Each structure stands twice: as C-alpha cells, then as structure tokens.
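Below is a structure I'd like to ask you about.
Just one protein chain is left out here, and the rest sit where they should.
For chain A:
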Amino acid sequence: MENSLINTLQMHFALLQNQPLTGGIVAKNLRITDNGSGELSLYGDFTITLKVLDLTTNGAPNLNSLMTFTQQVISNKLRGGGYKSGVIIHKYNSLQKKFDRTKTWTYSIRYNFNITVNVTQINMLSQLKGNDFVLAVVDSIGYQHTDQYGRRQSSAGLTQGDGGPATVSYSEWQKNKYFGVHEFFHTLGLDDIEDSSKKNRLMYHLGDNAGQIVSDTERGNMLNFLMTNIGDITQKNYANINLNTVTRLRTFLNNSTNGFKYNKAKFR
C-alpha cells in the first residue's frame, strides 16, 4: 500500500514538472464514456516500455534486430482496440464521474487505446525502475515443465506471471523471433495454451507451434491488464504501480529451480 502511494506521488510530481515518466505503462488523455445501456468506452494514449537487459556471457550481436522485431509485433498485436463483455466491476456513476465501490455491475467494455510500444536496451541494473517491464536475455534456462499430455518440456523463455519479469534464452530467441513477444504477453497477463487444436496461436507454447495468432479475447485481456484498476481511468493520467521489478528479477534469476545460466557480473 505504501509503495502504491509513493508511486502515485512520484507520478504526480513528474507530471507537474512535465517530465517524461518512466515505467511499464504510462497513459495520458484518459477518459471514459457510459452509453447508459451497460457499455463503457475507455479512451487514452498509452506508452508501453519493455526494457531488455542483456545478461549473456558472450554478448548478443543480433539483439537489436530481435528487439526491433519484438517491438513491431507487440505494436501490431495490440493495435485496433478491444472489446470485452461480461466484465464485472464497480458501478460507474457518469454524473459523479467515478466508480461506486458499494455497487457492482456487469458491463461490456470497449477499449479505444492508442498504444505506442518502446523496446529499449539497458546495460545496467540502475536503469531498471520499480514499475518497469523487463525482459532479461540469458544464456540458457534449465527449467522443465510437464505439459498436459504428461511430456517433459524444456524452456526457451520463462516469465513470472502478471506484471512479472520475463526472460528468454538468447540462442532460442534467435531460432524463434516470437519468443520475446510470447514472454512479454505473459507479463501482460496471458496464459500458455497447450490445446493441440490451437497450434496456430502465439501463446501455444509446445514445440509444434504453427502460428502467431492472438485472439480477440486475448487482446481484450491484455488491454484489460493495461488498465488493471479500471478506477484509474477517471484520472487524466496514469502510470502503473510499483511492481518491485528489480527485486523480483533478482529473486527470479537466483531461484535455482529455474536453472538460469547468465553472466552474473552483468547483474549488479
């Protein structure tokens, strides 16, 4: 709770000084409309920044190319807005322009977000802030999981869930350029798919993946994640709360179960 308060104060201070905000999600010109028939439309200009931290032992000569590709695909997949029906949230009072926390309601939501995506390389840990999104590039990942068919699977990338740090093995990323996007979409709240009838989906994570489709539902879920607390839409500007990114990345990398191999000298 304290972190959230500090983050809010920092955000307002930066806005007052007209400073560019750091952070995973920065949104401006936010507004909401209610059509009175159970549909809310959300508007805003969003900037999403994913910081790429190269932790490989021998360097990653193709990193720029992979980052450019990743930036383009993320932009493309999030473009075009989204729609989610059956969203249960607090009731919106359009006269008072705020959500009434004593009542709940089921809405359909239209997301009309203009989204700019930045994928930038950082070289030092000090360039990573608490509310950043991060993709750490490592030498290899030893973590194995069992799929729903009972088969053991190795890992090309590993992410710690909603808002969490993502990692990708550099050699595997070179083999499949979409791995960076796949991992980042875990950060934006999507789950892996193992249903063999959905091999053409980007989030299908088994070896016989045959496509990169993101469904409308998945895009709606990611846009929903960008405005995790819908009450924030009633502010004019917004930056995501503190995710404790540095601490969580350190814990994630040091967890021996995950089996990361990387240049520890770069992580300081």
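The criterion applied here is as follows: a residue touches a chain if its C-beta (ideal position, glycine included) is under 8 Å from a C-beta of that chain, and two chains touch if they have at least 3 such contacts; residues count from 1.
As a working rule, contacts and distances are computed from a predicted model.
Student: Refer to UniProt and select, among "Sulfurtransferase complex subunit TusD", "ABC transporter ATP-binding protein", "Cytochrome c domain-containing protein" or "NADH-quinone oxidoreductase subunit N", the name of the complex member that is left out.
Tutor: Its record in UniProt gives the absent chain the protein name "Cytochrome c domain-containing protein".
Student: Among the options A:Asn35, A:Thr68, A:Thr106 or A:Ser171, which residue touches the chain absent from this view?
Tutor: Missing-chain contact among the listed residues: A:Thr106.
Student: Touching the absent chain in the whole complex: find that residue among A:Ser75, A:Thr228 or A:Asn263.
Tutor: A:Thr228
Student: Given that one chain is not shown, which residue among A:Arg31, A:Arg79 or A:His145 touches it?
Tutor: A:His145
Student: Which positions on chain A touch the chain that was left off?
Tutor: So the residues of chain A touching the missing chain come out as 1, 3-5, 8, 86-90, 101, 103-106, 141, 143, 145, 148, 153-164, 168, 179, 182-183, 186, 189, 191-195, 205-207, 217, 221, 224, 228-231, 240-244, 248, 252, 258.
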